[in-house]
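With one protein chain withheld, the remaining protein chains of the complex are depicted in position.
Chain naming follows the written order as A, B and C, and within any one chain the residues start at number 1.
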Amino acid sequence: MGNSFGHLFRVTTFGESHGGGVGVIIDGCPPQLEISAEEIQFELDRRRPGQSKITTPRRESDTCEILSGVFEGKTLGTPIMVLVRNKDARSQDYNEMAVKYRPSHADATYDAKYGIRNWQGGGRSSARETIGRVAAGAIAKKILKQVTGVDIVAYVKQVHDLEAQVDPDRVTLEDVEANIVRSPDPDFVERTIAAIEAARKQGDSLGGVVECVARSVPKGLGEPVFDKLEADLAKAIMSLPATKGFEIGSGFAGTRLTGHEHNDEFYADAEGNIRTHTNRSGGIQGGISNGEAIILRAAFKPTATIRKEQRTVTRDGQNTVLAAKGRHDPCVLPRAVPMVEAMVALVLCDHLLRHQAQCGTLTAADVSSSLNSPLAASPIA
Amino acid sequence: MGNSFGHLFRVTTFGESHGGGVGVIIDGCPPQLEISAEEIQFELDRRRPGQSKITTPRRESDTCEILSGVFEGKTLGTPIMVLVRNKDARSQDYNEMAVKYRPSHADATYDAKYGIRNWQGGGRSSARETIGRVAAGAIAKKILKQVTGVDIVAYVKQVHDLEAQVDPDRVTLEDVEANIVRSPDPDFVERTIAAIEAARKQGDSLGGVVECVARSVPKGLGEPVFDKLEADLAKAIMSLPATKGFEIGSGFAGTRLTGHEHNDEFYADAEGNIRTHTNRSGGIQGGISNGEAIILRAAFKPTATIRKEQRTVTRDGQNTVLAAKGRHDPCVLPRAVPMVEAMVALVLCDHLLRHQAQCGTLTAADVSSSLNSPLAASPIA
Amino acid sequence: MGNSFGHLFRVTTFGESHGGGVGVIIDGCPPQLEISAEEIQFELDRRRPGQSKITTPRRESDTCEILSGVFEGKTLGTPIMVLVRNKDARSQDYNEMAVKYRPSHADATYDAKYGIRNWQGGGRSSARETIGRVAAGAIAKKILKQVTGVDIVAYVKQVHDLEAQVDPDRVTLEDVEANIVRSPDPDFVERTIAAIEAARKQGDSLGGVVECVARSVPKGLGEPVFDKLEADLAKAIMSLPATKGFEIGSGFAGTRLTGHEHNDEFYADAEGNIRTHTNRSGGIQGGISNGEAIILRAAFKPTATIRKEQRTVTRDGQNTVLAAKGRHDPCVLPRAVPMVEAMVALVLCDHLLRHQAQCGTLTAADVSSSLNSPLAASPIA
Partner (left out) sequence: MGNSFGHLFRVTTFGESHGGGVGVIIDGCPPQLEISAEEIQFELDRRRPGQSKITTPRRESDTCEILSGVFEGKTLGTPIMVLVRNKDARSQDYNEMAVKYRPSHADATYDAKYGIRNWQGGGRSSARETIGRVAAGAIAKKILKQVTGVDIVAYVKQVHDLEAQVDPDRVTLEDVEANIVRSPDPDFVERTIAAIEAARKQGDSLGGVVECVARSVPKGLGEPVFDKLEADLAKAIMSLPATKGFEIGSGFAGTRLTGHEHNDEFYADAEGNIRTHTNRSGGIQGGISNGEAIILRAAFKPTATIRKEQRTVTRDGQNTVLAAKGRHDPCVLPRAVPMVEAMVALVLCDHLLRHQAQCGTLTAADVSSSLNSPLAASPIA
């Protein structure tokens, strides 16, 4: 039952890495939004394999097709179905893995749960599944941009023990897309490429951290109690393959400050907008956006499938060793960037519609006007 | 709409800190479970205010009443309603906060979202809301214990810059409850009490980290894709007040290992159970439990409401200062321990029922037998 | 899991007929709505037992208490909890029914499902559960009235073989409340009272039909495909105790017309509003409201619990007979009227918020303006 996400802007993905295809149904999209396959393809191209020398050499064009929900270039308000057929599938690479479990991969747990699994590639646990998320995220981003001017940018913040210097208030999509690492710090990029290539040569892999900033988010998104904005963001991020941690604002480092050091003091700016001097809250207080930039981080473990030999067991419980064949990413971080953006966009878009349902329509004008007054307009009073 | 949690074992909480009361409806609880108000009260007493010199002196007995769903000591299978009336409410402490926003608190965002808020205490954003979660968690824990012997223990792992030494494989509830900090490391406890008392004297507050371990979890819980077990755990934890970060297994530190260093190699033990040599996965692979201990960490920021003076604004946008009155926790960590356990129990219980729905009934016997075979019994084949 | 209803305006009820109390949590209510316990009590008084000589003589004041979600007379946007304590419970009436199943009642099926049941009264299957629905419905009605002027009126249309003459375009709440049958046809009322009293004397019971009309519903409520407005109305009505059938517009009689006879031809009125000459559609076409009056009917079977002796079995499978004790309604129809109105209000209010989420805010002005133009304003374009 776990293949859907979102309460109002609701996506349902399907597909295995080596089946007939992967894709997504998006239900709840507002009508009359202009959207084209090209706009979706732009985001898919950012996450597709074979895009550079530091990703997997597996070549898939990942060409998308919109099968429903769009008519004469505009959304109908009914389900949008986006399909990507599978192409470059070398199932024979996986013959050994059909019987030997890859350490720290989903092979063993899928078998334990279902008693059956598609052992060609990662099956349903493959990162190929994220195609549906990224396609849906492209539409969510466009809605957020049009309605309230929201701008979402993610980038690689850390790989192994290398860290990038980034100003989250100023980083742009162009900065990020300017290099194959997807990080705006040139020095970091250079050293990271070298580190990833070294890891690949050794048949090993590297992990790291993606940071994401969402700017111009209107005040008021998010709901008490369980559906706090950071709770839904955490779930969104931790549902991505290979994630091991999530932080909002000050994160774990914030636990080493006192309350007086940590609190974001308020002030009224020249126009009377209520702002905060600092942003350790990461743009969210009490589960609800406060109009400052939302900043979060996602920890990605090093890729589990590696060429180096490791101890493992066979499906029938015999001890053995495995040196994985197949074409795998030595570091998922560069391709994880559009995935993180997509998940953040899905959460924000869903909460935008939820807010609109209960508290009335937000428009671009509300982003600044909401800063002017603590009193939101109610649809009732 | 965000006041419910869980898909099958579904809880809905209600109540503000200074209204008529707080509580929870639990829907989907299996029938014929023996449960008493005393068992629920045991957990509520762990989280109630005024329990020790390092918590808020606000005195609430938090006595619970079961209004429905239990008959002659057993669950009926229909909704269980647990109510706790509010008692020790000194609303006058909040007169100033009715017009001045507490920095890093939910005051301003609730006003921005709803245009109205119950300014007495935290209103709906008060940690008092977690009473409903802890009550429901007591029932979830009992189900998990009876059906598959699951054992959930949380403890304070870090306060400010102090860290506890804990062995997650061996720590017990008794170890944790043996002191007012709720940590099994005596040296850490002593220094932490001193640190919290010092912070209180200064009108300041401290944050920290709660770690939680769930042992004897059966293999197979969790669902691809969005409802991965770690994703639902992350949402559960990040929905608790004051959380800023979540980690499963190796967490952010794991990003500094290579794949070969990080992977948990498999082996078959003497009985043929498939186990892992290490547990950097934290008991979950591909979103599904693998039978090893689930280990997670939650970062709690320092309490926002402090006596020290801070800059802020009034409801109508005037710059001012605030030194908060009222009786607040100088450090929420000791009281957060039962909250974290409750949220972990809710997630595991929900996924236990979900697994049972799709893949057949699990019993205590399945915990070990599931270790014996990678092939789960299907209800169909 | 089945004790919640609605996607955005979401109610969760709890309670058994003879436990500590019954009630409801309403999540998703818009903020700043003025609401008082008196307004809720008005509707509860319409459904309470003991209100007239043709209902059960069981006397319960059914006094409600608002425990959360309302502050200084206005909704907060957070969960509203309404509690009604149980009072006049004569459990001893049910001693025999603890071991003998009432024919056509829920006793046997609850035991079959759960292996346990609260045999005092109807337990969870008691119509007492509808208190929570009627309380929530009172709030839904107020929202619908304020936002778009929706007016919902139900009435008894048929009892046994007696039928009322009613003009659904003109019937008012005052007409309905003017007599104890809750029907605007005086001749029907008189004969119905006599029929119900005769049935009671014979230890028997009568069924019938409630008709409900919702006027001034804005165009555009309802969603393809599964959540068609009539589908959600059907579920709402068929979830009420004792219902056996549901009709919208022409209903079963409509199957005996040809398409040419049945279709509602369109015309543009003097103001350019698109209207229909007839209303066999019952105000809904393609699952979406068309601005005409919504008209539906609910069939209620005769009360199952009767004094007349019937064959039955004991809990352990022995053949026996039962002549039910206790104080039961000889005809549920008069008390079913507010229940039907409540369920219709819950569905319309939920769909109003859903429409607002996807397609932008509706206000009172939209009811007429929506009639003026086939082109709804989109929040996007």
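Points worth noting:
The definition used in the following text is that a residue touches a chain if its C-beta (ideal position, glycine included) is under 8 Å from a C-beta of that chain, and two chains touch if they have at least 3 such contacts.
Predicted model, so just to flag it, every value in this text is computed and none were measured.
Looking at the complete complex, one finds that the omitted chain is in touch with A, B, C. When the whole complex is considered, the residue among C:Ile26, C:Ala138, C:Ile193 or C:Ala234 that touches the unshown chain is C:Ala234. Annotation for chain B: contacts to the undisplayed chain at residues 7-8, 28-34, 74-75, 77-78, 143, 146-147, 224, 353-354, 356-361, 363, 378-381.
Think of the hidden chain as still there; on chain C it touches residues 1-5, 7, 13, 101, 103-116, 124-125, 129, 158, 160-161, 199, 203-209, 219-220, 222-228, 230-239, 241, 243-252, 254-268, 272, 274, 276-277, 280-282, 284-291, 299-306, 308, 310-313, 315-319, 354-355, 358-359, 370, 373-378, 381.
With the whole complex as reference, residues 1-4, 7-8, 10, 12-16, 19-23, 25, 27-28, 31-32, 65-69, 71, 74-81, 83, 113-118, 123-124 of chain A touch the missing chain.
Here, only the chains that are shown with their structure count from here on.
Taking the mean of each chain's C-alpha atoms as its centre, the chain lying closest to the overall protein C-alpha centroid is B.
The chain with its CA mean position farthest from that of chain C is A. Residues of chain A in contact with at least two other chains: 7, 224, 354, 358-359, 378, 381.
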